[in-house]
Every structure is written in structure tokens, then in C-alpha cells.
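These notes are about the structure you will find just below.
The other protein chains are all here in position, but one chain of the complex has been omitted.
Each chain carries a letter (A and B) given by its place in the written order, and its residues are counted from 1.
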Amino acid sequence: MFEEMATARYYEERLQEEYLEGKQPAFDISAGPIPGELHLAAGQEAAAAGVCRHLRDDDTVTAPHRPHHVAIAKGVDLKRMTAEIFGRESGLSSGKGGHMHLFDPDAGFACSGIIAQGCPPAVGAGLAAKKRNEDSVAVAFLGEGAISQGAFLESLNLAAVQQLPVVFVIEDNDWAISMPKERVTDVADGSRRAGGFDMPGVRVDYDDATAVYDAAKEAVGRARAGNGPTLLEVQVHRRMGHFMGDPESYRPDEDVAAAEQRDSIERLADDLRSEGVEDDELEAIREEARERVDEAIEWAKEQPEPDPDAAYEDVFVNPPSGVTAQEPDHELAGGDD
Amino acid sequence: MSEQEQRAVERELTMSRAMVEAVAHEMREDEEVFYMGEDVADYGGIFDSTEGLLEEFGRDRIMDVPISETAYLGAAVGAAQEGMRPIAELMFVDFFGVAMDQIYNQMAKNTYMSGGAVNVPMVLTAAVGGTYNDAAQHSQTLYGTFAHLPGMKVVVPSTAYDAKGLMHNAIRDDDPVVYLFHKRLMGIGWMPAPDGPKTPVPEEEYTIPFGSADVKREGEDATVVTLGLHVHRALEAADALAEDGIDAEVIDLRTLVPLDTETIHESVAKTGRLVVVDEDYQSYGVTGEIIASVAEDGLADLEAVERVAVPDVPLPYARPMENEVVPDSEDIESAVRSAHDA
Partner (left out) sequence: MSGTDDRVAVAASGVWPEDVEDDETAVVVNWFAREGRRVEEGETICEIQIEKVSIDVPAPVTGELVAIERGEDAELTREDVLAYVAPG
């Protein structure tokens, strides 16, 4: 876990640097090497790492608009993911998707920029596993803001009534852009939503990666054994703005300070030290993470940009012309014989 | 200069400030007007659509709501049917999908299904458009989708002056109005607008009636019909064409429903050449509709037709691909040239 978390943190810090290049002193969202919105997940690593540790390649994960830490924990190809974020031809989606729309079928990973809309496809992956008698599971990650969305609540119900192997993971970072949790729901503990569907709901306190690991072990185990879905809520921190460029004027200083103070990575490091892991071992892991990330970013930036005409490809896997070519001749298709 | 003359050197506003001024005015005049949406209170709207309103009107009337578009857009429908005048904002028009039923089966149809017994005086505002690499789920305009489904008036301002007058009208209108503002035109610091949308705006209230297209540039040789961001791209193209002696007329539709076919037909009768430019998908959309309406009533006037729109692909992320599919002024220029030379 420590490795995935250290990788994800450094990854977000490096992307922040790259993103802000060309956006100073005036912040222009369409300038610089990475254009468009960028939602970074620094402070949320524990949720992704603690859960994905229990997953196999044939398990499916869906993530929301803030996907990098989950993708890293699920083992998405870091180089091709980075190339995608830089809009390059060798990116996961050859530059068509960008940072909110990363797809790596080999790693069982996908994400969506529309709030809570990753939940129904995760239910579908669970449904496929159940129908095929396979023991793979599906995990849907979402923010606490997303738990007021119909797609999430409908998915809980469908997964519960069909006893599907799905785990829903709410990453509660207290904020949905500028809206604090208490303004948009009267239920501070999001895992209580589970009660309405008669499934287990578990909440994990701030920044405790080990506790996430334990809770997820049970939830994933339950799903894999065919005993149905679980809802987990993990309290995390948003250490950066909602998106890069967010002035965060709405956010109290104390809240920013609290996010900076509490650090799940440091906490895990402390836990590991107390178990006898040496400092230089941890530093070696961090160093390796930095090297891997730097290498991915350097590689991505060397990749060519896509050809403009590539925009016309991939709308269908069977392009309309292909379909027409196979259409049977009218006379032959006639029902005379 | 006299004091009065100095004051008349007009104040200019960005499109977002002009919209907000109209909303604030209507809220002062009418207690029944309120604004609901995600991040519209403290944030002031991600695209500045409600900047400063919380301070004046408080949380009861500038309401942050949960990320539950079906519930709050539907609640706007219900409150409107009770006689209030809600304004409900979809942060990006692309999110309409999660609340589509409330929009097109309830908001848009209740008047008709009730035989006129019920009306729905609400405004649905939404940010539209691309050009900043936000990819397929955050860059659409969907103009044609809303205009296609009966029962909604559809407004698309391109300048601050129009934005204010159209907003006054939208709030006062007794029917549901979908008010689509282009992010690139709002005048936000972090998404610089082209020259053009920032215009002089009178401090007093005024309305711009729906169904009155505006000729943004007069010309004799070709008619360019467009809306939103592409009004400015068409004007830029027209300037370039003028250097080669091609005199393009640029018509800003301002509203899609109702559609001002008269202004278009008059222009085509004069120029004989029609170029329709749209930032929505090409098929089954605005371009086809405009061309069909001219063909139906003025086929004899038509010597050449061109359309420039997003080819039928979702909006790609990477710059070279997005630039390829979103029409720019050069695309418009060459379409006008083809129509002119036809």
C-alpha cells in the first residue's frame, strides 16, 4: 500500500507542476502542456490503495472524475495513462479521453466525468461475474457529493436485490467543489445509506490506510464469496483545490490546514516504523516511486500528438461503411427460396 | 466633455456580469424569483453565472443544492407550477442526461398535456461549449437537442448586451426557457473570451424579445447564420473575407425556439448564398433545420448552401483533434468562399 500511496502522491504533485506550466501568471485553462480540467487526488490515497490491494486484474474498478490514485492502485499502465493526460497518441485512448476518461481494460479500470455514473457499470460488471459463475468482483469509487445522485442509489438497490459482487467506496473528502457535506445531506455518515438497502455499511475514519485495508478485505471477501454488496465510506482529505485553478475562496483556512496536517501516508509510515520497518526502506520505496513517475512523465511528453484526422476514428468498432459493405444484396435477401 | 457626455461613454460588461445584473434586477422586483444550482452560492457559479448574488440575496434565494439534478430541476418544475419563478442551473449542459425526464417529459410537456391549464414559468440555465479541451462529457452545446423537443424556448446569447435583455425576458416569460450560455463568452479570467462578447450594457432593464435574430454584420454576398461563440468566429471570418472583396452578412439567431426565419429568409433573398455554422453535431441539428426552412419557403433564392458544424463524433480531448472538429473562423471562411464561388 505504501508504494501505491507514495506513487500516487508524487504523481499528483508532478502533474500539478506540469499543468501550471504555461498558466502563469494568468491562469488560462486552455494553455500549457495539459489543457482542460484537472482534478487531483492528493490526500485521498488511502481509500484507493487500501481497497485495490485486495483486487486482481480480472476485477473491475470504476472511478469518478478524480481517478489517478485509483488507477495507480489498480495497476493501470502509468506511462500510457500519463500520455493520455498529456493528450498524446500513445495514451490509453490515443488522446480522445483525457484525464476524466481513462480506460484500461487490461487492468480492469474505467472512469467517468459524470457524477455517480460509474456505479451502474460496476453493477453490470458484478452482474456479468455472477451470470458466468466467476468469482471476480467490481468496485465503484465515488465522492461523498455523489451519494445524493440517483445513479448511486439505484445501483445500491440493484446490487442488493440481485446479491451482486460489488463494493461501493465513498471517498468522503468533505467537499463537493464548494459545497460542504452538511449542506447537501443530513446524514453525516454516508455508509448509513446502506441500511436502506439492507446491505452492510462501514465507515473508516480519517486517513487510516490500515483500517481501510481491513474493512475492504471483508467487503471484497464477502463479494467474492457470493454474499452480495457492501458500502464503505472512507474519510479522506482534499489537499488541493477541487480542480487546479480553484481559488478555494469558499474554504476556511483551518480546513486547509487540517488537510495539510493529517496525512495518511505519514500515518502509514509511522505504523510501518512501529512494526520495525526501517526509515531507509521507506525512503527507498519513495525514491523508486519518484523515479517511476518521473520516467512516465518524461516518456509521455516525448510521445507525438495525435493526427487531427484521428478524431474521426473510433466512434464505432464497426464503422458504418463496414456495416454497409456487409449488407446482403436485396435480391439475395428476398424470402423466395 | 460635459458630465453627461462623459457618463455616456458607455460602461462595458462581460457576458456573465450582464446576466447576473438581469437576474439581480428580477430578484429585487419579484420575491418569487430564486436561483438553485450546484456551487451557485459561495462559489458564485463555476462560470460566474451567479457571482455576487449570495451576498445580496442570501442562502434562501441563492440555493446550493445536492448533486441531484433530477430532484432539483424537477423541484424547479414543481415550484414553477405553483406560480414561483425559479431559475435552476445545470453546471454543464452535458449533465442534462441525468435529469432528462424532468426536462423533456415534465418541464416541457406539462403545459401541453394539461391543455394549457398548467404553466411552467422557469428558466433552466446551463453552460455550453468546448474549445478548452474538456473532452466528450464537458464540451457539448446540445443546441439541437433542446430545440428539437417541443415545449421549451431555447436562448443562446452571444454578447453581454443580448445576454442581459434575453435574461430579463427569460425570467418574465410564462413558459420554460432553456438559457444556454457559452463558457468561452462569459469573460472569465481563466477562460479568456474573444473580442466581441464584452459590450456596452445599459444600467437600466430592457428586454430582447424571443424570436428576433440580430444581424451582427450586414453584407451583400453571402448569409452566415450562426449562434453563440460562432457569431464571433463568423465575424472574424467576415473581416478576413472582406479583404478579398467578399461581403458576408452575419446573423446571430439569439433564440432557436422561437426561430426567426423571416430575418434569415430576407437575407438569403438578398445574398442567394447560405452558410450555417453551428457548434453542435451536424446531423439532425440546427444546420439542417435552418437550411430546410429556407428551402421550404425560398428555394428559388438559394444559389448555394454550405454547413459547418461538428462532424458526428463526440468531442475528443487532445488539442489537435478538438481543433479539427470544432469549426474555426478559417472553416467558416472557406465555406463562405465555396458558397460564393458556386
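Observations, loosely collected:
What we mean here is this: a contact is a pair of C-beta atoms (placed from the backbone, for glycine too) under 8 Å apart; a residue touches a chain by one contact, two chains touch by 3 or more.
This one's a predicted model, so the numbers in the text were calculated from it and none came from an experiment.
The chain not shown here makes contact, within the complete complex, with A, B. Screening A:Gly124, A:Gly245 or A:Pro308 against the full complex identifies A:Gly245 as the residue touching the chain left out.
Of the listed residues B:Gly165, B:Gly187 or B:Gly272, the one in contact with the hidden chain in the full complex is B:Gly187. Interface with the hidden chain, as seen from chain A, comprises residues 25-27, 245-247, 249.
Within the entire complex, the positions of chain B that touch the omitted partner chain are 1, 3, 6-7, 9-14, 17, 187-190, 192, 198.
Heads up, the rule we're going with is that only the chains that are shown with their structure count from here on.
For chain A in complex with chain B, the residues that touch the partner chain are 26-30, 35-37, 84, 87-88, 91, 93, 95-98, 100-101, 112-117, 145-146, 148-151, 176-179, 183-185, 245, 249-250, 305-312, 315.
Within the complex formed with chain A, the residues of chain B that make contact are 38-39, 41-43, 46, 64-68, 70-71, 94-95, 97-98, 131-138, 189-192, 311-314, 316-325.
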